[in-house]
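Mind having a look at this structure? Questions to follow.
Here the complex is missing one protein chain, while the rest keep their positions.
We just call them A and B in the order they show up, numbering each chain from 1.
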Amino acid sequence: MRLLVLLWSLGPLLWQLRTSLLRPEALVAPLLEGNPWTLANYQLVLSGDPPFWRYLANSTLVGLATTLLTLLLAVPCAYGLHKERGPLRWGVGLALVAAAMFPTVLLFLALLEIARSFGLANNLLTLSLPYTALSLPLAVLLLRAAFADLPGELEDAARLEGLGLGQRLRFVLLPLLGPALASTAVLVFLASWNEYAIALTWISRSDLLTLPIAIARIGGGSVFTIPYGAFAAATVLGSLPLLLLVLLAQRSIVSGLTRGAVKG
Amino acid sequence: MKSRTVTLLLMLPALLLLAAVFLYPMLRYGWLSLQASSVLTGLVPVPNGGANWGRLLDDARFWTDAGQTLRFALCSVILELLGGLALALLLHRPLRGRGALRALTLLPWALPTTVMALGWRWILNDPHGPLNAAIHSLGGSSYGFLSTPATTWFFVVLADVWKTMPFVALLLLAGLQTIPADLEEALRLEGASRFQILRRLTLPLLVPYLTLALLFRLAQALGVFDLIQVLTGGGPAGSTESLALYAYLNAMRFLDFGYASTVMLATFLLLLVSLGGGWLLLRRHGLERTTERAA
Partner (left out) sequence: MAARPPFSSLRRQPAVVGLLAVLLLVLFSASGQRAVQAVAAEPVPIRVLMPAPLADAVAGPVARFNSSGSGVAVEVIRGPLDTETISDLAISSLLLGEAPFDLLLVDVSWLPKYVAAGWFVPLERWFGPELLAAMEPGARLGNGLGEHLWRMPLTGDTGLLYWRTDLMPRPPRDTAELVAISRDLQRRGRVRWGYLWQGRQYEGLSCVMVEMLQGFGARWWDDATARTELDTPQAVAAAAWLDGLLRDGVSPRAVANYAENDALQSFAAGEAAFLRNWPYAWREIEKGEGPVKGKVGVTAMVGAPGEQGGGTLGTWGLSLIKGSPHPEEAVAVIRWLTSPEVQRQLALEQGYAPTWSRLYDDPDLQRRAPLLAVQRQALQHPQLRPPTPAYAQLSDLLARQVNGMLTGQAGPDQTMATAQRQSLQVLRSLAGPPGNGSANP
């Protein structure tokens, strides 16, 4: 059973791994004589113009900037929402749920206009602005649930000690929020790493492309045939960081969602 | 009232950004959909008296795509819920190496859609992909999986299920963890079979989570774009084109921003209607409680 599940999840990826290590001739003629294995596909991808690690770096940069900005905006918002008792609590909450479900692709045209009129295009840091907005709803919902889980007396005690709001957040609440922050950060990072429609329309310089676009362009921009070996190598290289991240953060992703997603 | 002001100020930056990115586009589309804004007007908006909406009603392509998108969304979401439930039940059991198993099954969800979309294209390649290679070795002749509407559609759904099933499983796993273990134990002591426990205890308690996964996935699947753009480009002969892809083509290929806005707004409205339908259907099953807590 376990094997079956693993085969389903990893089979296609393992096939890409195999493809990436085969000589192009071996791909079309399975019974080729001689050693069919090669690292040439990886060399090709890494020595391209721009080299493949450039896309990885671009995606990482956007991901980090988005994660940082999202947390900077989401923490105060979640705290405020947690404290809010009026009708806004209900309204903002519902709006956040609606925004979290919104299909991103429907936004691209208006965002493209914004990018053009404010000169935000072709810049990885400004790209993190819409990404932050896309991640904010889920982040706020998760963090608000985390705030709600903290014992209220703690903050009251700190207030009596004379700590201001900033100090309370910094020294009392945020440290306790560590796991929730971590899982939120991972989810935000993943979302921005994988975003397609907006990156497709905001970035036109090939040295600034993010990973999903760069990879799609290898295939969509096929000349006569798609260089499947090189492409598979790109897939593997692009998957490795995520494999690492998921292995490391698996526990906090699950626990974060347990606490937040539905309750939040 | 000071602390109230503080909480409002704390929320303000995030809400402003959200309004700019979510609310503004919808208002903008609403306005643009009443304008001609195309190459014929030099990309300058000129009111055209609702001609875009009239065109939409008579646009067979739009309605075909709407049907295709809806069919895709329903099929893939149902399969994802079933598969995700099975996966979640498996991952919830105390197995050896559960952490690693969870991480590895999560991987398809963590990868960019486009990465595996191209991977699938290779796997389905005619005649060199592994699937056709297997058919060859069995003595068959290769098959153009991506040049026949029916098989193409099937594999688009499959690719989507493969990618998002882990996400559904994750949500349901979170739900499973809220079910007290002693309840299950008590039922078992009463002599209930595993299936009975699933039916009488687990599923009813999972309903809010299933509902959330359903609505969330339905919304996302109705906006499907990158998978289809990279895997099939909408083909063969438009048979897998989604509404989002049609809107994208109108904007980026035809440079017809007025009509593209109309298509996007119409897609959004269809989405609201579909979700509303789903909402009403599931209303009796404790959904209200979920959303109240969510809000």
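Note that a residue touches a chain if its C-beta (ideal position, glycine included) is under 8 Å from a C-beta of that chain, and two chains touch if they have at least 3 such contacts.
In this text, all values refer to a predicted model and were calculated from it rather than measured experimentally.
Novice: Quick one: which shown chains sit in contact with the chain that's not drawn?
Specialist: Taken over the complete structure, the missing chain's partners among displayed chains are A, B.
Novice: Touch as defined at the start, partner being the missing chain; which of A:L13, A:V45, A:A180 or A:L200 qualifies?
Specialist: That would be A:L200, which touches the missing chain.
Novice: Based on the whole complex, identify which of A:L22, A:A145, A:L169 or A:A249 touches the chain you can't see.
Specialist: If we include the chain that is not displayed, A:L169 is the one touching it.
Novice: Which of these, A:L14, A:L39, A:L72 or A:L154, touches the one chain of the complex that we don't see?
Specialist: Of all options in A:L14, A:L39, A:L72 or A:L154, contact with the hidden chain holds for A:L72.
Novice: Could you please point out the chain B residues that touch the chain left off the display?
Specialist: 5-6, 9-10, 12-13, 35-36, 38-43, 46-49, 51-52, 54-55, 58-59, 61, 147, 236-238, 252-256, 258-259
Novice: Kindly note down the residues of chain A that lie in touch with the hidden chain.
Specialist: 61, 64-65, 68, 71-72, 75-76, 79, 112, 115-116, 119, 121-122, 125, 164-167, 169-170, 174, 200-202, 204-206, 220-224
Just so we're on the same page, only the chains that are shown with their structure count from here on.
Novice: Express in whole angstrom the distance between the two chain centres, defined as the mean CA positions of chain A and chain B.
Specialist: Centre-to-centre distance between chain A and chain B: 17 Å.
Novice: Where on chain B is chain A touching in the complex?
Specialist: 3-4, 6-11, 13-15, 17-18, 20-22, 24-25, 28-29, 87, 90, 95, 99-108, 110-123, 125, 128, 130, 133, 162, 166, 170-171, 173-175, 177-178, 208-209, 212, 215-216, 219-220, 222-223, 225-226, 229-230, 233, 244, 247-248, 251-252, 257, 260-261, 264, 267-268, 271, 275, 290-291, 293-295
Novice: Help me check something: in the complex, which residues belonging to chain A touch chain B?
Specialist: 1-2, 5-6, 8-10, 12-13, 15-16, 19, 27-28, 30, 73-74, 76-77, 79-81, 83-84, 86, 88-90, 92-97, 99-114, 129-130, 132-134, 136-137, 140-141, 165, 190, 193-194, 196-197, 201, 211-213, 215-216, 218-220, 226, 228, 231-232, 234-235, 238-239, 242-243, 245-247, 250-251, 253-254, 257-258, 261-264
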